[in-house]
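Heads up, one of the protein chains got dropped from this complex, but the rest are sitting where they should.
On to chain A.
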Amino acid sequence: MSKLRILVPVKRVIDFAIKPRINKAGTGVEKKGVKFSINPFCDIALEESLRIREANKGLVEQIHAVSIGPTKAQDVLRTALAKGADSTTLIDVGEEEIEPLSVAKMLQKIVEKEKSNLIILGKQAIDDDANQTGQMLAGLLNWPQATNASKVEIEGDQVTVTREVDGGADTLSAKLPMIITTDLRLNEPRYASLPNVMKAKKKPLEKLKASDLQIELTNRLEILKVEEPPQRDAGVKVESVDELIAKLKELKAI
């Protein structure tokens, strides 16, 4: 039975509790003075890898977190370390948005470098909602993949994953190495404990550039326009059923 070397890619995104705003130029989302955190689905992926380690004594050899983003993405790696990841890599690509294919290519290099045999990653990042990286990485590596996992079980080299599909569940299994992308209900991420936060300060944080991995960053898509969702008209309050009916008639709703 092979030991697990888990790779968890984590993305730094605008905190999900914060409402993003379009920047003045209308070209993207305003990032100044906004709180960033770990992408919730990545957090779930990390949590799952920690739980696999806790549930299977001695099975997990390494949990390695990797983030591709600006220098500040270090913060989400620190969070990953404080929650229990063993080591991390930052691929510093500056402020530029990187498309999923480039991300997957860089991750492929890290997989080779870290000799990972299980990759757990979020099904999507809540900033671009692309939902592609896991799938592309599976294609590049030619590994089996289970997307939108809501339950993960490991028995020897055999991994069983339950997936949320429309109106039900779908259970499939595959042999390692494999790729799992996480859905919302897989688990509830933990807090970073103080002892772990202290330990995290001493854990390794490797820094690389895309060029160190011989990857050229090219984007194929061009963003033309970013728009706010249409404003909803303010509601009206009515005081009685009669008034409600009158209003509805007035609006020709009934």
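Heads up, the rule we're going with is that contacts are C-beta pairs under 8 Å (C-beta built on N, C-alpha and C of every residue); 3 or more make two chains touch, one makes a residue touch a chain; residues count from 1.
Basically, contacts and distances are computed from a predicted model.
**Q** Identify the UniProt protein name of the omitted chain, choosing among "ADP-ribosylation factor-like protein 6", "D-2-hydroxyglutarate dehydrogenase, mitochondrial", "serine C-palmitoyltransferase" or "Ubiquinone biosynthesis O-methyltransferase".
**A** Per the UniProt record, that chain is "D-2-hydroxyglutarate dehydrogenase, mitochondrial".
**Q** Of A:I154, A:V197 or A:L217, which residue touches the hidden chain?
**A** Result: among the candidates, A:V197 touches the missing chain.
**Q** Which is it among A:I52, A:A82 or A:I180 that touches the chain not included here?
**A** With A:I52, A:A82 or A:I180 as choices, the missing chain is touched by A:A82.
**Q** Decide which residue listed in A:A17, A:L224 or A:V241 touches the omitted chain of the complex.
**A** Considering all chains, including the one not shown, the answer is A:A17.
**Q** Just checking the interface: what residues of chain A touch the absent partner chain?
**A** 15-18, 20, 33, 35, 37-38, 40, 43, 75, 79, 82-83, 124, 126, 129, 184, 191-195, 197-198, 201, 239
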